[in-house]
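For this depiction, one protein chain was excluded, whereas all remaining protein chains were kept in their positions.
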Amino acid sequence: MEKLTKNDVHPKIVQALLGADTTFTVEDALDNEMILNMGPQHPATHGVLRLLLRLDGETVIACVPELGYLHRGYEKMAENMGYLDFIPHTDRLDYLSPPANNVAYALAVEKLAGIEVPKRAQYIRMMMCELSRIASHLVAVGALAMDVGALTVFLWTLREREKVLDMYDVICGARFTTSYTRIGGVAQDLQKSTIIEIQKFIDELEKSLEEVERLLNSNRIFIERLEDIGVISYDDAIDFGLTGPSLRGSGVDFDLRRDASYLYYNEVEFKVPVYYEGDCLARYFVRMDEIRESAKIVTQVLDKLPSGEIMANNPKKVLPRKTEIYTKMEELIHDFMLVNFGINPPVGDIYQAVENPKGELGFYIVSKGEGHPWKLKIRSPSFVNIQSIPHMTKGYMVSDVVAIIGSIDPVMGEADK
Amino acid sequence: MGLEAKLQQDGFFTTTIDAIISWARKSSVWPMPMGISCCAIEMMAVGDPKYDIARFGSEVMRFTPRQSDLMIVAGTVTYKMSHVVKKIYDQMPDPKWVIAMGACTSSGGMYRSYSVVQGIDQFLPVDVYLAGCPPRPDNLLNALMQVQEKIGRTKARDFQDLPQPDFTKQY
Partner (left out) sequence: MDFKEKVIQQLNSQFPEMKLETTDFRGDFCIKFSPDNLLMICEFLKNNDQLKFLLCEDITAIDWASRTNRFTMVYHLFSLKNKFRLRLKTDVDDSTTSIESVSSIWRTANWQEREVYDMYGINFLNHPDLRRMYMPEEFEYHPLRKEFPVMGIPGSLPLPKK
C-alpha cells in the first residue's frame, strides 16, 4: 500500500469516496480520517483492482473500487470480427477457467444460429466445464488462504491444479488457454487413455482435498480471520446481483446448472451446496463443497459418455474437419465461405447464461444476419460481484479487506472486459 | 561453478571483482511480478513445485519495486495501466531489467483495440521479449536464463554513472 498524493487520484473518485454513505458510527472514533490507496499493483488485490479506502484508525468507513486497468475492449473487438474468431478471446475473460468460457460462448452462438450439437460433444463440454471449476476453485481457495497468511495451502492447491492443466494438454493441446470448443461441437475427441487418466485424478482428488482441509478447517487463525467477516445478507446479496459461490454463501439456493438447465446437467446428479452465514468462511465452504460435487459430475459424465459424433452435421454453419478440407471439394468451399463470410445467423437477439466458477457468465448477442455480431455484451460475474465490496468491507479492518476480496475471488480479465 | 571442488584443493581461487559481482548478481535476480492478466497465472505456476523458479535463484518475488532487479510485465498493458507500470519501473533501483511476458505485452498481440498499448517498448526499455499467449512456464524460465546470461555479460563499471534512486522523492 502506497501513500497517496494529490495527483494520483482523480478529483471525481475522491469526491465519490468522500460523498459515500457513512451513516454508521464507530465506537471510540478517532478524529483524523485517512485515505489509503490499495492497488492497482498490490499482491492481495487479485490482479489490477484498485480500491480507495477511507479509514478511521484501522476501520474502513468507505471504499470506492476503481476498475478499468485491464479494459481490453472485448465488446468493441467482437463487433468487428466473425463469430468463429472470437472463441480465443473468450479464453482470456475468466482466465482461471478458460474452457467454461468457451462453452458459454459456443452455447450462445449455437442458440442464436439454431445449431443442434451432438450429445457426445455436449458431455465432453460438461466434463471440461467441471474440470475447469475444480481448477478455478482450487486457485480461489489457495489464494484466499495465502491472503490470510497460510502460504502452504496455495502451493498444494496449485500442485493439484497443475494436474488438471496437464489433462487439458492431453485433451486439446494447450495447457492454459485451450480454445477447445468450436461452434457446433468440440475440436478433438477424447482418447480412451485420457478418460482413464481423468478418472485417476478424480479418485485422488479427495485425498488432497482432505489434506488441505486438515490444514485449514482446524486452523484457529484461518477460521478467526474469516468468520463473521464481510457478511452480506440474503436480501442484499440478491439486490447486488451476486451470483455463484458468493450468492450461495448467503443462503440463496440458486444455480443455473439446475435452475435453467443447459448442456445435459439434468441427466447427472449433483447437490447445490448452500451456506447461510453469508461471511467469508461460508464462501470458502461453498467452494470446497463445489469441488467435490464437480468431481462427482465428472465421474458420472465419464460413466455415461455416449458414443457418436463430436461436431454437428450442419455444413453451412459448422467448420468441416481439416482433413476433409484438404481432400474434398465441397468441404473446401464451405470452409472458404465460413471463414470469409461467417456463419450469418438469423436476425434476432439471444441471451445465454451459464454457471461459471465465479458466477453467472452471460452472453447477449444481437445479430443483423451478418457474419459478425452487431452487438455482443458480456455479463461477467466478477464485475457484478466486485460491486458489493464497498458494502461488505464497511466497518471492518484493513486486513479484513484482503480476506473479503479473496473470498469473492474476482478475476479482472472479465471484470474489466 | 564447482566451488566445493576448489575448497577441497587449496581453499582459495583468484578471479576478478567484476566476474564475481556479475556472477552474484545473475544468480539472485529478484523479480518484481507485475502480474496484470492471464500471464500472471502462468507466472504463479512458475513458482509452484512443478516448475520451481527457486532453482534459478529467483523465488524471492518482491511485491515492492524497491527491492527488485527484474520486472516481469505479465499481461496486457492498457493505456490506463501504462502509467502505473512506468511509475513502478521508475521506483526500481538500477541496475534493472525487464521481461515483456507474452504476446500482448510485447506487441499488443491479439488485442488490436483502442485501449491496449501496442507493445510496452513504447515507454519501457525491454530486455527479453517472450512469445506465447500466455507463454508456458518453461518458456518464462528460458527468458529468465536469457536475462541471467545478459547480466553475466555486464561489467560492474557499466552501472557506475547511473543515477541513484531518490527515495525521499514522493512517487
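Note that the chains take the letters A and B in the order they are written out, and that residue 1 is the start of every chain.
What we mean here is this: a residue touches a chain if its C-beta (ideal position, glycine included) is under 8 Å from a C-beta of that chain, and two chains touch if they have at least 3 such contacts.
Keep in mind the model is a prediction, meaning the values are calculated, not measured.
Participant: Could you run through the displayed chains and say which ones the absent chain touches?
Facilitator: Hidden chain, whole complex, touched shown chains: A, B.
Participant: Considering the whole complex, which of A:V117, A:L216, A:L338 or A:V384 touches the chain not shown?
Facilitator: A:V384
Participant: Looking at the full complex, which residue from A:P88, A:G241 or A:P320 touches the chain that isn't shown here?
Facilitator: Considering the complete complex, A:G241 is the one touching the chain left out.
Participant: If the missing chain were put back, which residues of subunit A would it touch?
Facilitator: 10, 12-13, 16, 19, 67-68, 71, 73, 75-77, 79-80, 111-112, 114, 236, 238-241, 252, 254, 259-260, 348-351, 353, 360, 362, 364, 366, 374-375, 377, 379, 383-384, 387, 416-417
Participant: What subunit B residues would touch the chain not displayed?
Facilitator: Contacting residues on subunit B, toward the hidden partner: 79-80, 82-83, 86-87, 112-115, 117, 122-124.
Here is the rule we use: only the chains that are shown with their structure count from here on.
Participant: Please report how many Å separate the Cα centroid of subunit A from that of subunit B, as a whole number.
Facilitator: Using C-alpha averages as centres, the distance is 30 Å.
Participant: Which residues of subunit B touch subunit A once you look at their complex with the stated criterion?
Facilitator: 34-38, 40-42, 44-45, 48-50, 63, 75-76, 78, 80-81, 84, 88, 110-116, 133-134, 136, 170-171
Participant: What part of subunit A is in contact with subunit B in the complex they form?
Facilitator: Against subunit B, subunit A makes touches at 2-3, 5, 40-43, 47-48, 68-73, 76-77, 88-89, 91-92, 95-96, 139, 155, 158-159, 162, 165, 175-177, 412-413.
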